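Omission of a single protein chain aside, the complex is shown with its protein chains in their original locations.
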């Protein structure tokens, strides 16, 4: 069973869409497995000033995307990097065990997007 | 999320409610007529007669003799019995089994287990509509083939197999022929004699009978071992105190379903065709299964760029209950083996939706689905990174 929070973020996803002139983009997952998540970042200094997502996946994947974008909006890149999938799941009042991997996607997509930004800036990617 | 008050149940291939007339016939056997059919006193005889009446009804529904019908705990047990019972009883004759790649897991996993016991299994491919080719079957027969198990109608895509022809091939080669008719009985005419069937599985809850009760047809003279050993019930072939109320219910339900089949199917067919026609209007949507050799209650489509579980959840929010072949909605994390076997590409198989109609559905239900579904598909496509720009509406 999904929590009420999951269902809320799934039905009314926050920050859904794309950013035309984004500073970093990360895409993870695989359509064959039924899940792809794409995160778009707008960065000012070391601040994430805007973030949007597009997700192909289950309820948990969509809710995780929505929650994750809320959690990193207005945060520094470092803070966003630190966001774990467990934190996303917890913010959603938990995910069913077989759906935990869907929240991993959010963590990974954010990492990809931040590194994309850093690389575009000619900086070393983090790991 | 708030749920609409008016609900539309379109998952009748998953299960059905027990219909009123059936519940009524079952009730006395839960309470007053609770006797054990093996007992010789009056209360036992009443139960015994009720079970035998149900057996006759099942036999009549599929063109069998009464003493060829055995009651089980459902389709899964019947399928397991067929596959394992034939395998163990005929081991000395051979160790090869032929089935198809789109069987229900009750057949497939029983076969896989037998592979671990030294049996060999050929899984026949299907064409894009989900049909097994009689030629393929012929070519896969070996000297040591002891069983051919091909389902009559598929639970996901509704495709009906040429079972009469497949059964004929089996018979000509003196190989036992089993058919999983769980989705077929009560939905299309079934005649075990005409169709050359030696063993047949059926399950009550697919035709408005009770859950946890099925039947198994064993043609007279078939060499098969028991699956459940113990007491001498069911002419010593299936042990366990008989589930009298459910057996009574199954008997009543099968009789009603077969009697009313023509009328029911006429109305289901109209709904099915309207649904298919209109859903295919949605861009990048594909029909799964055979266009004509198909159960009257089955609609199965794939929408590109979206994932099935999300679709189900949004439908649920609108009070529409359906199912999907997406891995994201299963505990196995494998997408539908049926759609995969039909060649639906892995990239789009997750966007499949099954709407399975039942006797209680109406054209208003179809209206409601057609009103709601296109919007939901669009909403999810807008959300998906896979959707090409031209299919977005933002």
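The chains carry the letters A and B, assigned in the order they are written, with residues numbered from 1 in each.
Everything below uses one rule, namely that a residue touches a chain if its C-beta (ideal position, glycine included) is under 8 Å from a C-beta of that chain, and two chains touch if they have at least 3 such contacts.
Because the structure is predicted, anything quoted here is derived from the model rather than measured.
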Touching residue (missing chain; options B:43, B:188 or B:287): B:43
Residue of B:73, B:222 or B:346 touching the missing chain in the full complex: B:73
Contact with the hidden chain (one of B:67, B:139 or B:241): B:241
Touching the absent chain when the full complex is considered, from B:32, B:144, B:164 or B:191: B:32
Sites on chain B contacted by the missing partner chain, in the whole complex: 3, 7, 9, 11, 14-18, 20, 23, 26-27, 30-32, 34-36, 38-44, 72-77, 79-80, 104-107, 109-110, 112-113, 203, 205, 210-213, 225-232, 236, 239-246, 309, 312-313, 315-316, 321-323, 329-332
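In the analysis below, only the chains that are shown with their structure count from here on.
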Gap in Å, rounded to a whole number, between the CA centres of chain B and chain A: 40
